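One chain of protein is taken out of this complex; the other chains stay put.
A, B and C label the chains in the order they appear, each numbered from 1.
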C-alpha cells in the first residue's frame, strides 16, 4: 500500500500477502463453481491458480505510487506478462494456459474474469485485506458469500440473484475504501511527495548535479534506463524493491539541493504537505497565494515552488457502466447488469466517476 | 430476533444482550462527547444510561412479530415508558431525568437523540449484533468511528465532516439487513405464520371452541385482556415471555382444529410457507390459483385458506428524508443533511421507501 | 450449556450449533487425512459424518444438568444410539456403518476416535464454541492446526510431532474451561438448584401432594416413567425440550410448597445459593452452622434444609493417563503418549484428577 501507513500504521502488509490471499480466494472460487456443476479440468485449475499467483509479479518498489516514475510507459501488467513469459520458457510451456487466461485468450472466459474483471478475486482480496489492516470497516463485504453465489452462464461469470446485495455492498465498499484510504488526503500528500523526489532527482541529474548516485539499482532506473524492456532490464528490475528507494531517500535527505533534501525529510519526518479537497476547481488566485507563501517561507524560485504547491484531480468510480458488466442471473434465466436490477442501490446516477480537485500546499 | 433463527441458526442472541450492548455504546458515546468538550453532568450520564438500558423493557414475547397480536394498540415504547414510570415511583423519582430524556422533553436534545433518532445507539447496537450473529457481513459498519465522529451543535447531535462515509455505510448496512434478514422471505413466512396461530386461536375461542387454554398467562392475553393498560396487566405482562408462547404452540399442535394444528406444526417442523417477492403486485389470478391449490391439498374452506395463502407488502426505508435529519457539521461550521452532501451516496432518489409485494403460499 | 448463561450471558448457543460445528470439523479432518494419503471411502466419509452429526441427539432438556434426574440410569449416549438404530430401520440400514463407528466396532479405529476419544472433534468443537460464547479466552486453542497435524498409524489416530504444543494447549484449555465455566461456582449453584427442583417435585408427588402437573410431557417423565426405554418413551422424549422445563419452573414457582416455590424463584430471579470451594472437605461444624442459619431464616425442617445447604465434590481431569492415550508420532516413526514427551507440560503429576469440595448455602 505504498505510504498508506503514514495514516494507517497497521497497513504494513505486503504484496506477498495479497498474492497468497488472492490465490486462496481463487481456490475457493474453483471449489464453489465445481459444486455447481461447472466443468473445470485439473489443468485449468492449475493454470488459473498460477495466473492469479503471478498477476502482480510485475509490481515494482512502492507499487502504484512510483510505477509511472520508475518505469515510464510500462504498466505493471505488461511486466507481469513479460515475467510469466520468461518463466514459461524456463518451464517448457507449462505456463502457457495461465498466460492465455491472464491475457483473456482462453475460451472459458470466466477463468479470465476471475483473474481480472469488475468482480475478480484480485480486488476482493485487496479490499478485504486493506480494510482489515487499516481498520476501516467501511471496506468490509461478504467475499465468502460472493464466492458462493457465483456461477457460470454462457462461459461467463455471473451472480445468482440471491447475491445482489452482496455485490452492492462490495461495490460500495470499494468506493468507500477509495475515499477513506487510497485517496485519503494525507496518503495522497505522501505519495505525491514521493513522486516529486524522483522527479527532482531526475531533473538535477539532467542539470549535471553530482552526488545523486546511490550505488544501487536506483541509479540505473533513474539515470540510464531508456524505456525499452529487455531481459537485462528485467533482471535489474526483479532485484529492485522498497529497500533501495528507502535507502536513497535517506541519502538524498542530506543532499546539498535544498528542494530535494526538504522533500526527503518531509517523508522521513512525516512532516507532510497539507491537502484540500473540493468538488470545484481551486481558484488560480488561491493557488498563487499559496505559492507566494511557500516561496517566501522556503526561499524558492518559480520552478521550485511547483514541488510544494500544486493542484490536480482524483477520480473514484464505483462501477464502470460502460465496461463489461457484473451480470445477475435470475431464477427465470434472464440476465441483467447489477445497475439495472429493481430498486438498484448502485445506479447509473451514483456509479459514475466522481472527480475531486486537490490542492497541496504548505499549510 | 423472533424467528430469524429459522434461517440464520446463530441468531439466538437475546434482548438482554442488546440492552447491555446499547448501554455500552452509550457509555462510549458519553466519553467521546466529553472529550470534545460537550458538558454532560454525572446526573445526566446516569439518566441517559438508564434510559437506554430500559428503552426496550416493554418488549413482549417474540418481540415485533407478536406485538400487535398480544397487545393490540399498545406499542412497546408505551409499555417501556409505563414500566419506567412504575420504577420511578419505587425509586422516589430517581428515574425522572431518564424519563424526560426518553420522552424527548429534556433540554439537552442530543441526549434524547442518542436514545432515539436516525442515528441512535439502539440501532447501532442491534444492527451490529444481528449482523454478527447471523453472519451477514453486509450489515457491518464502523460503530466505533461513528461514536468518535459525533459531536454536539446547538444542543443537537451532529456528525463531523470526516464521518460522512461512516454514516453512509451505516445507513446502507441497515437497508441491507432489512432485505437480507428482517424481511428475508423465510423469516417473514415464519413470523406471518406465528401471527396466524394467534389469530386462529382467538377466532376459535370466539367461536366457543374448547381446549385452547394453556394454563399460562397466554390465556389472559388472548382471551381476557381488554386493551386497557393497568398495573395488573403490567404485572402479568412482565411474567410473560417466549417460554409460554413456545409451550402453547406445542400444545396447540395437537389440537383438533386442523388449521391450528397445521400452523403450529409448520413452525415446529420448520416446514414453512413459500414466499415470492415482486416489485409489482401479484395478479388476483395467481393468488386465486394458489388458494385453489391449497384448498384442494389441505381440504380448506374459503376462510381457512386465508391462513395459508395471502399477499401483502413490506417496506424498506434507508433514510427518512422528511424526518429529523442526520446532520453533518462542516469545518466551516455549516450544517447539511447527509443526503445533501456533495456526491451523496444516500440520495433522495434511493433513500425513499422501497415497497415490495409478497405472496405466501404452499409452494 | 444448561444454566451457564447465569454467569456468562452470551452462552445461549444451542446443541444444534454444536452438532453442526462438530460436523464441520469432521469434514475438515477427513480432508486433512486424505491429503496425507489415508484412505477413506465415500461411504466411510458419509458414515462418520452421520455419526458425529447424531452423536448428541440423545441429549434431553438442560442436557447434563438434568440427565440423571429425568432419565435415571439412561446415559445420553445410549439414547443417541437408540435413536440412530430407529433411524437405521427407517433408512433400510443406511446408518449401519455410522452405528458401527459410533460403537467402536468399525475396523478403521481412527474413525471412531474422531467421534469419541481424548482428542475427538466433539470436544474440540464444544471447547472452542463455549470459549467463544462465554468470552473465556483461556479456552482458546488451535483446532485448525490440530486437524492439520493429525494422521493415522496402524489404523489409529496419532499426532505428528510438530503438533505437540497444540495438543498441550488443547488439554490445558479444557482444564481451564472446567474451572472457569463448567464448574464455575455460580453455574454449579444454578444447576444443583435445578436438580433439587426436580427432586422436590418427585418427592412431593410421592407424598401425594397435588397441583404438580404441568399438562406437558414433564408429567410423564417425572411421575410415570419406569426407567425402561422403549419406542413410546423415545417418542415422548424427542418431544421434550427446555421449553417444558422452563414452563414448569414458572408454574411451580407459585406452588404452595414453600421449598419448591423458593427453589424455582431462585432460578427465575437469579437469586442463587452461594458456593465455597476448598481443596479440603468442609468441617461438619461449618456445614451444621450453615444449616442452622438456613433453618431459622427460611423456617425449614431437617429434611427441607438439605435443598439449600449441602456439600459435595467436583473433579477436573486434564488428561486420563490410564485411558487410551493421545499418541505422538515422531519423525523416526516411534510413538509416545503426550505425557511422555521430552519436557512434557502435561505430566503425570499435573494431569491427574483434581478434586475440590464445595459447600452450597444461603450466604
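Going forward, a contact is a pair of C-beta atoms (placed from the backbone, for glycine too) under 8 Å apart; a residue touches a chain by one contact, two chains touch by 3 or more.
The model shown is predicted, which means the values in this text are computed figures rather than measured ones.
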Legend entry - Contact set of the excluded chain (shown chains only): A, C
Legend entry - Option from C:166, C:216 or C:246 whose C-beta touches the chain left out: C:166
Legend entry - Touch criterion as defined above, residue of A:32, A:88, A:186 or A:246 at the omitted chain: A:246
Inset, instruction - Out of C:62, C:141, C:247 or C:319, point to the residue that touches the absent chain in the complete complex. - result: C:141
Inset, instruction - Would you indicate which residue among A:17, A:86 or A:185 is in contact with the undisplayed chain? - result: A:17
Inset, instruction - Kindly state which of the options A:104, A:215, A:278 or A:292 is in contact with the chain not pictured. - result: A:215
Inset, instruction - By the contact definition given up top, give the residues of subunit C that touch the hidden chain. - result: 136-138, 140-142, 144-145, 165-166, 168-169, 172, 175-176, 179-180, 279, 342-343, 345, 347, 349-350, 354
Inset, instruction - Mind listing the subunit A residues that contact the chain we can't see here? - result: 9-10, 12-14, 16-17, 20, 214-216, 239, 243-244, 246-247, 250-251
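Definition applied: only the chains that are shown with their structure count from here on.
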Inset, instruction - Find the chain most remote from subunit A, comparing centres computed as mean CA coordinates. - result: C
Inset, instruction - Find the two chains joined by the most C-beta pairs in contact, please. - result: A-B
Legend entry - Averaged-CA centre spacing for the pair subunit C and subunit A, given as whole angstrom: 52
Inset, instruction - Compute the distance, rounded to whole Å, between the mean C-alpha positions of subunit A and subunit B. - result: 42
Inset, instruction - With chain centres taken as the means of their Cα atoms, state the distance from subunit B to subunit C in Å. - result: 35
